[in-house]
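For this view, one protein chain was removed and the others were kept in their places.
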Amino acid sequence: MSKGVAKSTAEPMGASRWLLRGHSAAVFAFFYAPIVVLCVFSFNDSNAVGNWNGFTLGWYREFLDNDNIQKSIWVSVKVCLFSTAIAVVLGTAGALALERFRWWGQKAFDAVLYLPIIIPDVTMAVMMLVFFSETASWFNWIPGINVQDGLEKLVFSHVAFNISFVSVVVRARLANLDASMEEAASDLYANRWQTFRRVTLPQIMPGVIGGALIAVTISLDDVVVSSFVSAVGGTPLSVYVFGMLRKGVSPLVNSVSVVMLAASMAFVVASLVISRATGSEREER
Amino acid sequence: MPVEAPLGDAPARESVSEGATEVATPGLERQAERAKARQGFLLGLPAMLYLFIFFVVPLGFVVAYSFATRTRSGRTELRDFNLDAYARLGDDIIMTVAWRSLWMATVTTVICLILAYPLAYFISTRTPAVRNMMLVGVMIPFWSNFLIRTYAWRVLLDSDGLVTQAFQALGLGDGRILFTSNAVILGLVYGYLPFMVLPLYAAIERIDWSLVEGARDLYASGWAAFRRVVWPLSRPGVVAGSMLVFVPSFGAYVTPAILGGNKEGLLGSYIVLQFLSARNGPVGSAVSVVVLAVMLISTLIYFRAGGKTL
Partner (left out) sequence: MSAMGKWMRIVAILGILGIVAAGCGGDDEEAAGDFKQCEAGETDGDLAFFNWSEYMDPDLITAFQDEYGVSVTEDFYPSNEEMFAKISPGGTGYDLIVPSDYMISILIEEELIQPVQAEAVPNRSNIAEKFADPPFDPGNAYTSPYQWGTTGIGVDLGVTGTDIPHTWGLLFDADIAEQYGLDGRISLLDDPRETMGAALKYLGYSLNSTSADEVAEAEAVIADAVSRVAAFDSDQYSELVVAGETIVGHGYSGNFLWDFEEGESEYTYFVPDEGGTVWVDGMAVLADAPHPCTAFAFTNFLLDAQNGAQLTNFNWYASPNGAAEEFIDQEVLDNPIIYPTAAAMERLEFIEDTGEFEIEYTDALTRARG
């Protein structure tokens, strides 16, 4: 693959060149314009959305004052942390099992692991709703778990789809790793656990972190599944906002939206920075 | 999946050390294999169990529900299994919704392709530094909250919204496209465009440009070079991107709910309607199963057509 110089011949000449540039600029504008508008209007001192009436931080103050919103943020954070932690552990273990070992049933597991990624979220939501309504009584026997009015259903559902995402990322990382380090470790009489802890884990850490960040993003983002399985008073922010959105446009929704958007963008940037930092560390080695 | 040398000695791969000990201790080798296989199995067991309980079984329930009976008050009872729900799938209403979903998903995919291809091409012709910046620029919306990005259009398309005002100012009619299928398509395109750009970029970036140079050396015009060389080589990216856009658009629920006015829904909206409003668990489940089957089949076709992992 030749890059750099050869590529410049790939760029069209003449009119097409400017068309291409213009088009790209337009698409980027398309990507960001609505977001910018949303941000701008969240500072709009008016009940209607569309006519600029002066700058105000009032809507953000209302966002902070609104108990229901604050409660749902707390729910989202708790669910996200628990489900990411569990998903990362299970997903990494699963990824290792698939990439580094050979065992019976591996292909089936591989196939099932892909399902949560491609399944439409409505189907997943329906599945979890039906499942929990039919089996709630069984789960309640486990001490400490109260499926009725707790965050358990949310956590269980989020882990279910996040395991796959985490394992895909970790597997990609594992696949690109040079296994000779691990072979060297075992040649030096390290047992499997030591090899894992000292050699494999540090190497896949960027993948694990990447997977964790993806899990966090997906968990915070999820609307449909969460709205079907949330219990009394355990409404995550995305579901609460979805309810607000369906009631129509309002500047309060705008300020909540901007906060949510800023948070998810921060995560993206963080994950990119981390992967770049750890990636470049490896290249230097 | 690429096969890498597993930790330690691998029975499946020949390595120098193994060749030396193979004949000496075959029994021990097999024991070691089995121990390793067991370890692998145990390592994967928690995840497998979890997915079994919280994914496979729920899916099984939904499949069971699709054969279940619906009581007169709208509850689903798992008895007297029947094919009523599947028979209902032939109803006009479901056919209408299905065709509409198919149509909208296709239109969305085509529009995304038209918008994304030049952009992906442009990005791949930049210098690495600029390229990375632009990719980050595409990835940020890609990972940002989908719900909010869709809502942003609701704001713009509202009757006081900027887009509506702009339309009116430009004299293009009253510009009210909110609550129409055009608004939904707009929302879907906006939501899933990054999903098309990234795979396209990945495919275009991999193209061996010396082929293009060669074509031009042979007096091919820019357009001919594109049509004959670049486009065919970028096809895996086109297929991957199209799948990533088509599949979620087909089962969309959030976008029609926010931009579509709750009528003339897509399959996703229809499924939710069946469960929440129409109280018809069996039909809702049957449609869910069908949608999932469509997804699975498309994914299989994709893999058959030589696609690598998404």
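The chains carry the letters A and B, assigned in the order they are written, with residues numbered from 1 in each.
Everything below uses one rule, namely that contacts are C-beta pairs under 8 Å (C-beta built on N, C-alpha and C of every residue); 3 or more make two chains touch, one makes a residue touch a chain.
Computed from a predicted structure; not experimentally measured.
Although it is left out of the displayed model, the omitted chain contacts the following shown chains in the full complex: A, B.
The omitted chain makes contact with just one of the residues B:34, B:75 or B:227: B:75. Set against the missing chain, the residues A:15, A:111 or A:188 yield one that touches it, A:111. Of the candidate positions B:103, B:231 or B:303, contact with the hidden chain is made by B:303. Of A:20, A:89 or A:231, it is A:231 that touches the chain left out of the display. In the full complex, the hidden chain is touched by chain B at residues 56-57, 59-65, 67-68, 70, 72-75, 78, 81, 91-93, 96-97, 158-160, 176, 178-179, 261-265, 273-280, 296, 300, 303-304.
Interface with the hidden chain, as seen from chain A, comprises residues 48, 107-108, 111-112, 129, 133-138, 147-149, 231-233, 235, 243, 246-248.
Here is the rule we use: only the chains that are shown with their structure count from here on.
Chain A and chain B have Cα centroids separated by 15 Å. Remark: chain A residues 1-4, 6-13, 16, 20-21, 23-24, 27-28, 30-32, 34-35, 37-38, 41, 48-51, 89-91, 93-94, 96-106, 109-110, 112-123, 125-131, 134, 156-157, 159-160, 163, 167-168, 171-172, 174-175, 177, 179-180, 182-183, 186, 192, 195, 200, 217, 220-221, 223-224, 228, 238, 241-242, 245-246, 249, 253-254, 257, 260-261, 264-265, 267-269, 272 touch chain B in the complex. Chain B contributes residues 1-2, 4-8, 12, 36-41, 43-44, 46-48, 50-52, 54-59, 61-62, 65, 78, 115-116, 118-119, 121-125, 127-128, 134, 136-149, 151-156, 158-162, 164-165, 190, 193-194, 206-210, 212-213, 216, 222, 230, 247-248, 250-251, 253-254, 257-258, 267-268, 271-272, 275, 281, 284-285, 288-289, 291-292, 295-296, 299, 309-310 to its touches with chain A in the complex.
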